[in-house]
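First up is the structure itself, then whatever we jot down about it.
Only one protein chain is missing; all other protein chains are in place.
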Amino acid sequence: MINTPDISITPVPPGPGEKAAKAHRFYLNLGPQHPSTHGVLRVILEMDGEYVLDPQPDLGFGHRMHEKMGETRPWSQFFANVGRMDYVNAMAFNHGYAALIERAAGIEVPRRAEYIRVITAELNRLASHLLWVGAFILDLGAFTPILYTFDDRESILDILEDITGSRLTYSYFRVGGVMKDIDDTFISRTRAFIKQLRDRFPMYETLVNTNVIIKNRMTGVGVISPDMARRYGVTGGVLRGSGIPYDVRKNAPYSVYPEFDFLVPVGKNGDSMDRYLVKFAEMEQSLRIIEQALDKLPEGDFRAKVKRIKLNPGMTSFSVETARGELTFFLMGDGSDTPYRLKIRVPSFSNLSVMPELCSYMLLSDLVTVMGSFDLVIPEIDR
Amino acid sequence: MHELIPIIARALVYAIVMIAFGFVNALVMGYLERKIAAKIQRRPGPMEVGPYGILQLVVDGIKIIGKQLIIPKEADGPLFRFAPLLSFAPVVLPFIVIPFSKELQAKDFSLGLLFIVTIASINVLTIVIAGWSSNNKYSLFGAMRSVAQNISFEVPVLLSILCIALMTGTYSMQGIVQAQDTVWFILIQPFAFIIYFIAGLAETNRNPFDLPEAESELTAGYHTEYSGFGFSLFMIAEYANMFLVCSIATVLFLGGWHGFKLPFFEYTGAFWFLTKVYVLMLVMVWIRWTFPRVRFDQLLNFSWKYLIPFSLVNLALTAVGIKVFESVRGMI
Partner (left out) sequence: MSRYFTDLYYGAKSLMLGMAVTFKAFCRPTVTVHYPRQKIDITPNIRGRLFLVKDEDTGTHCCISCGRCARECPTGCIHLKAVKKEEGKGKDLVQYEYDYTRCSLCGSCVDVCPKNAIDFSNAYELVSFDKTDFHFNLLEEVEK
């Protein structure tokens, strides 16, 4: 049982006896409105000069009751919601939910549809990583890399817009396959994009990875030991940066991932630089998966015919690997077509919960660096 | 009594021209910075107002003058209003001694260099007053950081300026420029130039040393609470400070107003001076849009462990070199 201190909404000033000891400390709000592009998160910091003593995140500013909407609507109407929880990596959420219903109802998905799912999910993962790199370096104070990554991301968004129709909040997957088939222009554009992004990686390495200012700001900052990572249940790039090679695509494979040959980058020290380099290396691995999938793409149906589904009573779950970590959907059916309970376990919530223990007695600049390296998307925490 | 009238009239004209120059410099530099930042980021920049967005800063200035001056209730009233004015004074005052060309200089003090450095260190006081009187924790943070930063980067500035003063034997700005008519001092003292440029960049609180106004950590640092004209005075003072630092670098290292004579143009001295200063300022803009921010303790580390030892060694070598050079010249 994790011992969390009692968090109240407004911080309580010290009592009369403690006043002398704590007189030079003060409270600062890394408030809900903040220039760092994480989302709407309030962190209550008790500060001692430049040092943060005890950061307490205050969540809930963006709660939109998605899980309640899952309970009041039939399962087929939830596809409008899945893309909006984590809008940066909406395909993975689509994948998790569609595969959940397929597992609950025992539906077989055609192989071509599985390949299309993998290709679009990996493209979306690339877009999410590119956005994260840009936003993280923006938090550190450099204003140009974010525009370069957005330039690369535009190509991905154009490719995906051509088949799905949306640029950010996709609701493209359906139970039994995908909504629309891919054609030759998609394949040729994707191949051209893979070559274009591979040519850009040396530029990012020169501008960002080897820069002495960035190396000094990120090495040794926010070291998460493997034991701490296990206790809090962190997943994704944060866990792999600490040395534990856990990736849902390899450890509990789903869809057609076993057919592809890709590596899982793992860091050594668990500091921010390792977390950054691990996710940067994952981009290259995603490119490899897309290349192999395009080479092996089979012919066939892109969507299976699905009869009316009633959700059987009982619990089903399905885990996917998003750009941030392990996402799990839990479904409790009750015989009708509306779930009794739909629970979504998001990776950013567990990643954020490390912060009070990790960031006690740390400089404020380091806190911002650590929060950036976790790759948090607050709307998915608040749902 | 009537002999004083031309003196007073001249002083008034100088004052008005210098203040106007400060504002015009902010106008030009603001536009150039936005355009260059945009080109580095591969987008066009201001394009709407005027051809290629030339009038953008003019319209921005008009907009900012029309804004309401919001003063927080708990802020220290007189100090809060005074801080922007105080920030503008110590950067415009040293324009008196800057030699724009052989004749174009307001007044040539014999201790001109020392005068500039003295007046420019009032900058720190301004930031502290602005941060303190805002009654805002973020502002106070930015102000405290800026004090430590400015104080620790004053030392390399002074030490590298001292090398040049040793070489020429005078503190007068016009004298230093005239001592460079054969060879520019950057060729003799490249390390002093690099140290001075980096330390000067830190003095102006520009990226990568812009912790006092670190945007993504502290909203806006010491000028969080200022709106309208108070804020724009801080910005104008920052650009004028940049101009001051770059013009000192030009005078000391790049030969001031020296340059080959242009056929069509009478005032080549002023032209070359302004060109060199603006090239250095564009390099500062280029640096700003490339690098992230340095962390605070690493900043102080950098100054005390790298810049100051190097500048001390440079000073010692300069002294030795001068002695050797003079004795060699005496022998020949």
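The first chain written gets the first letter, and so on, giving A and B; residue counts start at 1 in each chain.
As a working rule, a contact is a pair of C-beta atoms (placed from the backbone, for glycine too) under 8 Å apart; a residue touches a chain by one contact, two chains touch by 3 or more.
Here the structure is a predicted model, which means the values were calculated and not measured.
Engineer: Which listed residue (A:188, A:206, A:251 or A:312) would be found touching the missing chain in the intact complex?
Structural biologist: A:206
Engineer: Touching the left-out chain: which of A:89, A:120, A:171 or A:190?
Structural biologist: In the complete complex, the chain left out is touched by residue A:171.
Engineer: In the full complex, which bits of subunit B touch the chain not displayed? Write them out.
Structural biologist: Residues of subunit B in contact with the hidden chain: 36, 38-44, 47, 286-287, 289-291, 306.
Engineer: To test your reading of the contact rule: which positions on subunit A touch the chain that is missing from view?
Structural biologist: Contact residues on subunit A toward the absent chain are 69, 73, 76-81, 84, 144, 148, 151, 154, 158, 161-163, 165-166, 171, 174, 179-180, 203, 206-207, 210-213.
Basically, only the chains that are shown with their structure count from here on.
Engineer: In the complex formed with subunit B, which residues of subunit A make contact?
Structural biologist: Checking each residue of subunit A against subunit B gives 26, 28, 34-36, 50, 137-144, 147-148, 151, 207, 211, 213-214, 216-217, 363-366, 368.
Engineer: What does subunit B use to touch subunit A in their complex?
Structural biologist: 37, 40-43, 137-138, 141, 207-208, 210, 214-217, 219, 289-298
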